[in-house]
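What you see is part of a larger complex, with each chain still in position.
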Amino acid sequence: MDNLLGLWFESGIYQMATGQAGMILICMGLLFLAIRKGFEPLLLVPIGFGGVLANIPGAGLAFSAAENAILAGDVQFLADVTQLLGAEIGSTAKELVKMYDGADYAIRHQISEMAYAADHHNGMLYSFYSVAIASGIAPLLIFMGVGAMTDFGPLLANPKTLFLGAAAQFGIFATVIGAVALSAFGLMDFSIADAAAIGIIGGADGPTAIYVASKLSPDLLGAIAVAAYSYMALVPLIQPPIMKALTNEAERQIVMTQLRPVTKREKILFPLVLLVLVALVLPSAAPLLGMFCLGNLMRECGVVDRLSDTAQNALINIVTIFLGLSVGSKLEADKFLDPKTLGILILGIVAFGIGTACGVLMAKFMNAVSKQKINPLIGSAGVSAVPMAARVSNKVGLEANGQNFLLMHAMGPNVAGVIGSAVAAGVMISIVQGMLAG
Amino acid sequence: MQPSILEQGFDLMLFGMGTVFVFLTLLVFATRIMSWAVNRFFPEPEPIMAASPAQPSPGSTAAVDPKVLAVIQEAIHQHRAKHMP
């Protein structure tokens, strides 16, 4: 009979809180968008599924051993933890978990050891998160794979499109200002680290966003990743109105000169030039851009095709599954159902819009100061969202002139945007960590 | 005195956006110099069109009737379509 009662107390229906039920519905919605609407399914299917798993009541898949031990509610254990954390006597398990998450490394370490000793275990998704994201490894490996899939030919044929990729990053920093303003006016409670992590949504680059969020604001990682991938999928809806509002018909009809041929040697040397520049100027961007350059070098050098092939296929697929599930672990109800999430979603779309606009405006500015005209529609591709944004440039261009194929021209700013947001990521991590320490 | 969060945000924007522009400007110059040097001192016999997404591998000088090869590639392509959307 005890067993029967035990099973009932353990069952999900008994334990299910409204928050968890709501999160499961939200995650089902993400799965629907991914599967039926084609929203970045490679990431959103594992993320959504991981989110459901994270919210299964009583399973504790997204919790560490320490959190699971606290939630299990053994009286002696809770008393010890209350004392270690310096919490008020009689604090609830949820309050203790929150204090534990914010505690010093040494205290967390001690409580962890106690939890292991009491035979509690890290949840499956928590383990995936530790190995894949907290270590930084998964986003870096995905970035290596992306590097191995990237053709810098169009960029090398027309290097000044790098400026378009630079301008579009203003979306990132404008959003930082937006986030701190919300804080300053007391509407939200974002720290400077939170603001930086939210801003990176404007980079329109999934692995970069996850990497930055994991370093600066892991609690917001779930909402940031969901926002980044969702808006990347929505680029064909978000960008065209902005692009059309900022250009006139004549500008949209500009025909660009055909790109010059690029030699194999330039393609081999480009990742090395980029790497040296990172080494000289911006060491904090070395992990992200280093792995990206390694992937691209493996692709272009022509002598390690089997490594490049694995980086683009088996390895990136394996890592994607774990990355998605790990991100899903941050969709746990207590972390996600927070007014901050709403703020992140709003700021994220603003970031995309500003980035798009700045890319287009920069193109117009370059036309004003240079003889060789560029079609300002390719400026919007500078937000990255490879290759979706470039395809949008091409489509809007074809609407204005049915013979004007901009796809290849837009690939230049598109991959420049990847470099640009990786640079922004590096500099933000470096500055914010300095601010927090200083 | 600890700067306010707004000051921190503006600092971040200023130095961040500045660094992005400086870095990418340096990259424009470095890339141009590299391209110039390669094409000046180490030119390749047959340049490859930038527009071509995939380069033919050096080993693919067809020893097989191109039509048959096309059929096969179509088959492989269709086969792959299932696996890599």
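Quick notes on this one:
For clarity, chains are labelled A and B in written order, and residue numbers in each chain start from 1.
In this text, a contact is a pair of C-beta atoms (placed from the backbone, for glycine too) under 8 Å apart; a residue touches a chain by one contact, two chains touch by 3 or more.
Bear in mind the structure is a predicted one, so any value in this text is a computation, not a measurement.
Although just one copy of each chain is shown, the whole complex contains the chain kinds in the amounts A x3, B x3.
Definition applied: only the chains that are shown with their structure count from here on.
Chain centres here are Cα means. That of chain A falls 21 Å from that of chain B.
Residues 151, 153-157, 159-160, 162-163, 165-166, 169-170, 172-174, 176-177, 179-181, 183-184, 191-192, 195-196, 258-266, 269-270, 273-274, 276-277, 281-282, 408, 416, 419-420, 423-424, 427-428, 431-432, 435 of chain A are the ones that touch chain B when the two sit in their complex. The touching residues of chain B, when paired with chain A in their complex, are 4-6, 8-13, 15-17, 19-28, 30-32, 34-35, 38-39, 42-44, 47-53, 55.
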